[in-house]
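Apart from one protein chain that is not included, each protein chain of the complex appears where it belongs.
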Amino acid sequence: MREIEFTVNGRKRKVLVRPKDLLLNVIRDELGLKGTKYGCGTGECGACTVLLDGRPVLSCLTLAVAADGRNITTIEGIGTDENLHPIQQAFIDAGAIQCGYCTPGMIISAKALLDRNPNPTEEEIRRAIKGNLCRCTGYVKIIAAIQLAAKRMRGETT
Amino acid sequence: MREFKIVGKSVKKIDAGLLAQGKPLFTDDVKFEDMLHARILWSPHAHARIRNIDTSEAEALPGVHAVLCYKNVPRVPHTSAGQGWPEPSPYDMVMFDNKVRYVGDRVAAVAAETEEIAEKALRLIKVDYEILPAIFDPEKAMEEGAPVIHDEPDCRQVLPLFYDPKHNHCAHIEVKTGDPDRGLQEADIVVEHTVKNHYAQHCALEPHSCISYLDPMGRLVVRSSTQVPYYARRIIAQCLQLPERMVRVIKPRIGGGFGSKQEIVVEDVCAMLTLRTRRPVRLVFTRPEVFVSTRTRHPMVMRVKTGAKKDGTVTAIKMRVISNTGAYGPHCMTVLGSTCAKTLPLYRCPNIEFIGDTVYTNLLNAGAYRGYGVLQGTFAMGIMMDEMAHAIGMDPIEFWKKNTIRVGETSPIFSALSEIGKGAEQKVDSCALPECIDRGAEAFRWREKRERYRNQPDGPIRRGVGMVCTVHGGTVALLDASSVTAKMNEDGSFNLLISASDVGGGCDTVLSQIFAEALDIPLDDVVVYPTDTDVTPYDKGAYASGTTYLSGLAVIKTAEEIKKQIFKVASEMLNEPPENLKLENKGVVSVKSGNRLEFSQIARRSLYSKNQTQIAATASEYSRLHPQTFTAQFAEVEVDMETGQVKVISYVCAVDCGTAINPTLAEGQVEGSIINGISYALTEKFVFENGRVLNPNFRDYKIFSAPDIPEIKTILVPSYDPTGPFGAKPIGEPAMDGVLPTISNAIYNAIGIRFTESPFTPEKVLRAIKLRKSNRAQP
Partner (left out) sequence: MLWDFEYFEPANITEAVSLLQKYGDEARVIAGGTDLLVDMKNEKIQPKFLVSIMKIPELKCIVEDGAELSIGAATTLAEIEESRLIKERYGLIHEAVKELGTVQVRNMATIGGNICNAIPSADLPPALVALDARLKIVGVNGERTLPLEEFFLGVRKTKLKNELLKEIVVRRPPERSGTAFIKLARTSEDLAIVNVAVRITLNKDNICEEARIVVGGGIGPTLLRSREAEKIIEGRRVDEEIINRAAEVTSQGFQCRRDSIRAPPEYKIEVGKVLVKRALMKALRRVNGEE
């Protein structure tokens, strides 16, 4: 066991972990943040996506020890109950959420995209969420939601 | 058509905000004090008898609290299929058996302090297998001398249905209407094909999950990712030999189901471990376990022969089907039945013969999957229709229009067969299929594209277009039922207690909309509480596309009851007879005096002031018929003649689902179905080696992600079904039914080769192209 310390959603957290503990399990079981999901455990579905130092990574293939000292953002760190992030709002408004199991990972990927590229093409949006599987929506409304969010964040529409 | 206030509006899904924030709403998002973790040991053999199993070392491992196997659990034959009762599926499984029937069958289970200990314990279980010959070919499974998969004496059908396990033969259906042989004789052209679809997995993103525990009263509480909470309760009680009152099933948010969670595959084991250990137990499948040990789509071999006259009239349809249910038979008869009963009413052909058999093999266990037999039947018929149209030189659009059922008409199939047996008379109460075809064709630019691709120059890339029409009868008529409870609160709002199980499609929202519309209240005044069998009344659950339709009818009936009670109180308060009263904007108004009462006044009076009573009602509906949902689907594909790769460029689906209670959610059902369908048609497939799945993960079993999807357009064609809630019809499955044949037809249009076996993988397409080339070279 070793103690690691990282910043999660803006808060410093210390946890005891074993080398083999995956970031996904630490986030869910130790930190109790259940928005990050298990969908495959092998990097293919993106349900476990979190931001590590601002970049989307797969928490199911990240050792918790390797996150020592770093900055993590999970879905719980995006928007607040009173003030949803525009991407969250756009997902709701565009009907991009069915079962919602893929949604946290999808929103994290979308946020990483829009943080770097406020005006993405549809092609760029599709590529940015290529690593996030959704079986319910067929992606149509998810792509539309990200376009809507981008527009709103650029102040072009409400 | 009626004007609505809330129905027909794309209000936001009521749980979307919470889901967007990643709130802990799913089965595995809660943690219980003292919770144990369960893991299951799976069979490495396709067919074997367990001579002995030694669990002593596993039991001795510190941290292990229980080990289950055939030796220490009651042997209760049952079916995992979540269906009405008595089930039309054979009782051919027990919690643990001394025989395994496919690679991935249950052998034993462990509950331990951690998942890791449980996993270690599994490896300490010693199983002595006597390996038996296995059978993988469904077409040989019924042959004399084939290995008998269910040789146990206690497997049986509980209903008086055909069942012959000694020949691996678990369902048989024969239907004949008119005179098919004469129909074929009268035909100018006769077409024959063998059409085969393939195994596939639902791939709901949330794996099957369950947490069970005992409440302080010693009752068993099961929190589960199930589509069918009431059936789950019944089957858990059955397997554990408990009365239903000792079991409570709670369904939290579910991460997609598509039929895979209409099966009891985790709950019985998890609950049994709780009974044994008296502790909370968690059982969550890994992705490979979901792929192999839950359920899949029934692969079918369909031999079809049809005839048509030169004028475009279809004169006969003969279909001979072998359906492969794998090692067990959940839904084995009903999926097969649907291939006939819910598919063939589309065709205005009096002469139909359908003979179907479902067989056991030592392969993956098939079950319910979006499309449920109709998808298979539509694959076959969609190709046949295209081929017949081609043979007589008619535009498929005209051919389909000429041969599909119309409003007010009936099909002899309706009364000949239902999904579960003998059918019932019914007619088509609403049908906007002709409009679907026209509007779909227009949006797709069908004629223009057909013309353009007819004359395309030779080159490595060829394009083509295809179309298909579909019907899908929703619900299981005369059996499925739904109940709804509503009660009024002081502020004039309502609790709506439902067991219609939202698995992502949005029925919590849709049913709230229907309730709000029926009582003329804002949506915010409906507090919906989904399923908890201790609290919410009986409902069949989420399957057969029936939720909006059937639970919607129950919601309306409940609202009517509530309305009566409100009028009773209001008429006392206003001193006016109920006949004078009408509902208006969360209040009651007298059409005579113009006096108005707010719901909150009525609620307070009823609860606190006089003749105190809780305004509340429970009402039920059962399904009287199969509401018919129609689609017309169009695909444009691009075939790479050198690599065999098929790409879908654009897809249009025009749907008649009656009133779309929530158009955005309805579109979502269509889009999800189409993309799942295209992904199934082109890339998804299980790879087997001696019955073992070699690709039980998303790395090797490919499903579409965002860059793979074509341009897709959904058209909701307005119609109104008089039998449905505010005119609505089902929408969950129908769009998926048509994708395989639409793409196959488009490939045919592009390159002149007909693919009758799915999936249309590049290697298959390229092989066919090469074969044709070499055949042409040597005439």
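A and B label the chains in the order they appear, each numbered from 1.
By definition in this document, contacts are C-beta pairs under 8 Å (C-beta built on N, C-alpha and C of every residue); 3 or more make two chains touch, one makes a residue touch a chain.
The shown structure was predicted, so the numbers you read here are calculated from the model rather than taken from an experiment.
K.L.:
Considering the entire complex, write down the shown chains that touch the omitted one.
P.N.:
Over the full assembly, the chain not pictured touches A, B.
K.L.:
Which one touches the absent chain: B:227, B:669 or B:705?
P.N.:
Residue touching the absent chain, from the options given: B:705.
K.L.:
May I ask which residue of A:8, A:22 or A:99 touches the chain that does not appear here?
P.N.:
Once the missing chain is taken into account, the touching residue is A:22.
K.L.:
Provide the residue numbers of chain B that touch the chain removed from this figure.
P.N.:
Output for chain B: 115-116, 119, 642-645, 683, 687, 694-695, 699-700, 702-705, 707-708, 761-763, 766-767, 770.
K.L.:
Using the touch rule from the top, list residues of chain A that touch the missing partner.
P.N.:
Against the missing chain, chain A presents residues 18-20, 22, 41-44, 46, 49, 52, 55-58, 61-63, 65-66, 109, 112-113, 127-128, 130-131.
What we mean here is this: only the chains that are shown with their structure count from here on.
K.L.:
Which whole number of Å gives the spacing of the CA centres of chain A and chain B?
P.N.:
30
K.L.:
In the complex, go through chain B and note every residue touching chain A.
P.N.:
The touching residues are 10, 12-13, 15-26, 28-29, 31, 202-207, 253-256, 258, 284, 286-287, 503-506, 664-665, 667-668, 671-676, 697-699, 703-707, 709, 712.
K.L.:
If we count contacts the way the header does, which residues on chain A are in touch with chain B in the complex?
P.N.:
Within the complex, chain A touches chain B at residues 29, 32-45, 47, 74-76, 79, 81, 84, 88-89, 91-93, 95, 97-104, 107, 123, 125-127, 129-143.
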